[in-house]
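A single protein chain has been omitted; all remaining protein chains appear in their positions.
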Amino acid sequence: MKTIGYFPGCSLHGSGRELDMSVKALARIAGVELKEVEDWNCCGASAAHNLNHNLAVALPYRDLALAEAQGLTEILAPCAACFARLKGTHVRVTRSPELAAQMREITGLEYRGTLRFVNVIEFIGRLIEGPLKGKLAPRLAGLKVAAYYGCLMSRGEDVIEDEDHENPDGMTAALEAAGAKVVDWNFATECCGGGFSMSNTDAVLDLSHELLADAEQAGAQAIVTGCPMCHSNLDMRQLTINQRGLGSHDMPVLYLSEVVGLAAGLEPKDMGLDRHFIDAMRVLDIASAAQTAQAAAAETAKK
Amino acid sequence: MARVGVFLCHCGENIGRTVDCAAVTAAAAKMPGVVHAVDYKYMCSDPGQQMIKQAIVEKKLTGVVVGACSPRMHEPTFRRAAAEAGLNPFLLEMSNLREHCSWVHEDRAKATEKAVDLVRVMVEKVKHNRKLHSIRVPIEPTAMVVGGGIAGIQAALDIANGGKKVILVEKSPSIGGHMARLSETFPTLDCSQCILTPRMVEVASHPNITLMAYSEVESVEGFVGNFDVTVRKKARYVDWSKCTGCGDCWAKCPVKKIPSEFDAGLGKRTAIYRPFPQAVPNKPVIDQEHCIMLTKGKCGACAKACQRGAINYKDQDELVKIKVGAVVLATGFDLWDHSAYGEYGGGRWADVIDGFQFERLASASGPTDGEIRRPSDGRIPQTVVFIQCCGSRDDKMGKAYCSKICCMYTAKHAMLYKHKVHEGRAVIFYMDIRAGGKGYEEFVRRAIEADGAEYVRGRVSRIYRRADGKLIVKGADTLAGRPMTVEADLVVLADAIVPRTGSERLAQMFGVGYDTDGFYSEAHPKLRPVETSAAGVFLAGACQAPKDIPDAVSQASAAASKVLGLFSKPELEREPIIARVNENTCVHCRACIAACPYGAIEDFEIKDRKGNVVKRVARVNEGLCQGCGTCVAICRSNSIDLDGFTDEQVFSEIVTLE
Amino acid sequence: MLKQQFARRFLSICAAGLRTRRADWDRTGLMAETETKKVEATPAVFEPKIVAFVCNWCTYAGADLAGTSRLQYAPNVRIVKLPCTGRIDPLFILKAFEGGADAVLVSGCHPGDCHYTSGNYHARRRWAIFRRLLEFTGIDMRRVFFSWVSAAEGAKFADLINRITADVRAAGPFERTNPARRRLWK
Amino acid sequence: MKVIEANKLPGLAAALAGAGYRVVAPIRDGGEVRMVVWSPGAAIDTRAIPVNSAKDFLFPKAEIIGRCTLDGNDFRPEDVKPVAPKTVILAARPCDASAMLLLDAVFNWDYKDEFFNARRAATTIVSLVCTTADEQCFCTSVGGAPDATAGADGVLRQADGGRSFILEPLTEKGKAVAAAAGAALAEGQAKADAPVEVPVHFDAKAVTEWLGENFESPLWREVSLACLSCGACAYACPTCHCFDLQDEATRAESVRLRNWDTCGLALFTAHAGGHNPRPDQAARWRQRVMHKFSYLVERLGRLGCTGCGRCARLCPAGMAICETCREIDEARKAAVK
Partner (left out) sequence: MEMIDALRADAAKVLADGRAKVVIGYQARGDHRAPLFVTTADRAASLVYDDACKQNLAVYLRKPEVKLLGKAAVVASPAAMRSLVLLMSESQLTGDDALVLAVGVGEYHGVLELAQVAPLLKEKYAALAPSPELLREIEKLAAKTPEERAAFWAKQFAKCTRCYACRAACPGCYCTRCIVEKNVPQWISTAAAGHGNYAWNVIRAFHLAGRCTGCGACEAACPQGIPLMLLNVLLGQEVEKEFETKAGYDPEAKPVIGSWNPEDEEDFIK
């Protein structure tokens, strides 16, 4: 994996900047070149499929055709929604010659179905098995985290192929490599309310609140996710949830790439860790406090 | 020289309307070897049969062709008639002029032409028919019943009461099966053990029944009437002939924390144990895996405690060969492992239990003495959620079929729970309620109306375990059309019924077919529901399909009656359509031996007078061969032929069609 | 596999339906003129000779059911009954072709339904290989048909025979190009 | 002197075909040369030794000699006439030509074979003087020679170093062929090339003598070990003439077939009851040698082998009758000493 196609999508240029920054930072130290798909357009995730089904396929179809024509074979789409749209479209057009023909006609481009798709979990999994092997330190030892997959990182039989859809564990290895302890909690695949972000904010607040509450009950000190939508819902809305009196949350929400970046010794700021609504910089402090406490306890025990 | 008689039936107008019977008769009369050809309105009638009989005698016929309906209809009739006239019945063949010709064609000329061909083909075939004689096989009038659950017990008792010997083989230390673990039974709510244990005792004391508990079938040879079954008597480490079942040994056993299989893991047992107090035989065995003496070589507490000196740590498995004439398979079922359902906790949570665990909780003899207490903390649950169809009717994750008994036992569970915890809530998620059976629908209604079980039509999508121990059950109430959340203390999953592990290996040993789920296949789904494709092997109970107790018992009695029917004669008569090996030309490549679906072809050594092996060949076991002819087509040197469908017969048919 | 089977059976039923409807339509007279002309042009319709090797328990019984259901089908097939498809020797097919059959049909129980548990599986494997050999040595695969027909599929049997007869009629007589044909004697 | 240029041999064939002859000649097809019926465009090759012998055209591998029809119980025999087209076999090797004399004798010994004789009468054999031979050739050991003309109606001699051929008619049939060739043969002069030399490998008379006394010799087992029991040798042999009669029938007719058969196959002498007087390959190989070198000599005064070497060339197991004869010869010499 020397070079891989890169599809940032809208969120990585907006609310998901940290994901973009952390993935790029990781790729840099791993020596992987991210080749951005030239002239990419919207993946069709947010609004397109509500408007027009053809549009929702045609938009990502164009991206696929462009990427293929640019000689790419693998596409990393860190945004979970982009990944789902791109891969989902690939599956649909390769299965249905009729749909493929229709899309060819609409876009005037030809996609031959040669691309492979990588989401952020798989990408990081490959990095820690490959170029980053042995280069991660358990800097977050003592930190308890809830691994949160949401819908886009766990569902869709043809999109998420190598995961247990009900009890995914694709992040576990990376988190443990970073030293974090992954807690057993209930809401790893529950809905954050992403689909209602704009239309029914109350529902989002309810759902996100339940999720945060379960993570707290399970003893998590941070939530780790791979999806910018989940991230923004959980991170951004905690204050509103608290204001509404639903709870009093103060839970850092990190991207998996950020956690692994910390373990790899990257500067937090280079990954945008300082940009979160809920202070995320503290995870290192929590970890080091826990490490100190444990060392002290071990000392006492020795005596 | 062949002297063939051809008899054409008009079948009223059924054949005659489309086929010109007179023309066919005329054509038949001219066929080589035909010395007699007549047609008649109803050949199967008494006068018709009389015509055949008379001609056989008067014209000295060596073969008969009856052109009439399908041989599936009247071949036995006409063959009987031929036999009565002194002609070997296998020298008679039928041409199917009705189902295969007059009923399916309109054009009279073409139908008549085809009818002539159909008759000609059989005339040519019958000229090559040989006299065949029914095969007689002696029957060993002892039955083996595999599995000591209620079905096996019932089958064994029925056969034994019919006056025949029975060997009952049970792999666990006691008979009783799942029924012994149940608290009450639907729809009458009578105590399961109360109705079962007298039967178990009867088995133990019946003079015609030999009980082989803690034993398993190891291998099978032979065929209907003459099976040689090797049974592995597992090492018990207790000499049952000395043991009185006093219990001193298990009282002294230091290993006390082994999850009890009988109590579905909710209770504990010792390393030397009997599964439950009413066990039959009421004698302990030592669990080799957990016994300290057997694993580490020290302890010996039970040996010290035993005043009869019955403990024998050197005991070993023993193989016993038993000859039986018939076999009843009653191996029963297991529950499907619901850990595949990640959304229900994937088996991680103690308070998400299966039906058997609930039975043990509700049973007066269970680990909680009949109080419903949840496994995690022993508290009495105030809300219990029952989820039906867990793994059943779920092609994707579980099994495609309906497990049939879950609707009923879930209603029973809800009822039992409500009877014990009056103020508690029993919520049942169901897909459909299938309560077909005598008194079953009424039973479910009673659970709803009299006992207040809350039935919710919908699936549960997810169960969470909250930090306070509550199980949050999220589901849908599809009748109300809204999502639904229940905070439960205990969740009972009605897991799918699956065949016992290892049942496929047993089926292979006995040559019994099984379906993709592993349930044993009956010989015919409608008309032969207790027989299998292996002659002399019968089915009883849930090994064939999910069944409740009355169904299992009925089938067991049916299987027993089949066994008794088989044993009613000293010999077995079989159609002589079997394969034969030409040992002169056989080169013993063993392809037929590998191919035979019945294992009916054996290696055989031809010896000279001094006993030296001259040649090895394949030989067909007449008792096992069912006459499919697969070996015949596989044999490269064509050293096998199939009586009734010999190469000569088939070739003459094909050549005649030119 | 079950699903495939189901789909296949379903399709065959549909196909039968279509054919019947077209035939009905023909009877309305819309195509009568062309029909008459055709008959005049080729007075002798080629009647293919088809030899069918079927098992006793499924296909033979299925043909019986077609009979009891009074389903009409082409009278071009002559059935040779065997106990099981497992009994059908490859040479039976050669013999039929040697004797001038225009096509051969082999038919038995669906997988899993064999009366003898696995004779049809043996047969299936045998045909998978043998048909390649026939094909490679010059027997047109439009002359060899394999089908699973159960005892319950009377309609499938009737439809199968009609389809085969029509296909072989379209392919024409095999006499000239049949490499297995007995010609020496003439 | 009738002369033809080597490259005009097809012209000769064409002329003869034009005159109503079925022309059989050594034709090259791919890697091998076979005696087959010439057709326009076929390449005649006189240098390679043909795989099959000229026997095929007088005594075919399968032939219908009887036929009857069946209609119901009505059984009617039909007269079958031999198929005997006017044939010329061009460039048959001398070993093939001389084999005709043995076949003549066999098929007219105790019974005059109508089918063989009809074809023999219709066939003209133009042999070729061998200018090529290989290590399997041993005609000189069995009384033949590369330039022998026994059995031939005419002879083709390669001349002028292979540039042309001289056709020399020997019998009336041969003259008829020369006449039918017409302009394809020119009157001219050419110098015949010397025939090839074939060394003598054994003394055939001595072999015959030895055979008369050694039916039970242990040598048979030894020399036949490699023999695998097939008909490759007999079916390639220009003199082997054993046949089998088979009736085959359909519903409407039956035919009587005369097929080649061979003593090399176990079935040849297998009795219906299971007994086989020649139980093993040693007995069968012995029969082959005995028949050719003893029985036929005794019965017809002729060896049943013309030394063509085809059997050895084609044997899949490297068996060679010449080798066996040599070993016999050596065994005899050793015994004499």
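A few comments on the model shown:
The chains carry the letters A, B, C and D, assigned in the order they are written, with residues numbered from 1 in each.
Operating definition for what follows: a residue touches a chain if its C-beta (ideal position, glycine included) is under 8 Å from a C-beta of that chain, and two chains touch if they have at least 3 such contacts.
Please read these numbers as outputs of a predicted model, since none were measured by experiment.
Considering the whole complex, the hidden chain is in touch with B, C, D. Residue D:Ala62 is the one among D:Ala43, D:Ala62 or D:Ala179 that touches the chain not shown. The residue touching the chain not shown here, chosen from D:Thr262, D:Gln287 or D:Thr306, is D:Thr262. Listed by residue number, the positions of chain C touching the unshown chain are 1, 8, 12, 90-91, 94, 98, 111-112, 118, 121-122, 124-141, 145-148, 160, 177-184.
Although one chain is not displayed, its contacts with chain B can still be listed: residues 584-585, 587-592, 594-595, 616, 634, 636-639, 647-648, 651-652. Interface residues of chain D facing the missing partner chain: 30-32, 51, 61-62, 135, 221, 224-226, 228-232, 234-236, 244, 246, 248, 257, 259-260, 262, 265, 267, 280-282, 312, 314, 316-320, 323.
The definition used in the following text is that only the chains that are shown with their structure count from here on.
If each chain is reduced to the centroid of its CA atoms, chain C and chain D end up 49 Å from each other. The mean-CA centres of chain A and chain C are about 58 angstrom from one another, to the nearest whole unit. Annotation for chain A: no residues touch two or more other chains. The set of chain C residues that touch two or more partner chains comprises 99. Residues 49, 51, 60-61, 63-64, 66-68, 70-73, 75, 78-80, 82-84, 86-90, 92, 95-96, 99-101, 112, 114-119, 122-123, 126, 158 of chain C are the ones that touch chain B when the two sit in their complex. Within the complex formed with chain A, the residues of chain B that make contact are 341-343, 346, 348, 462, 464-467, 472.
Across the complex, chain B is touched by residues 164-167, 184, 186-187, 190, 214, 217-218 of chain A.
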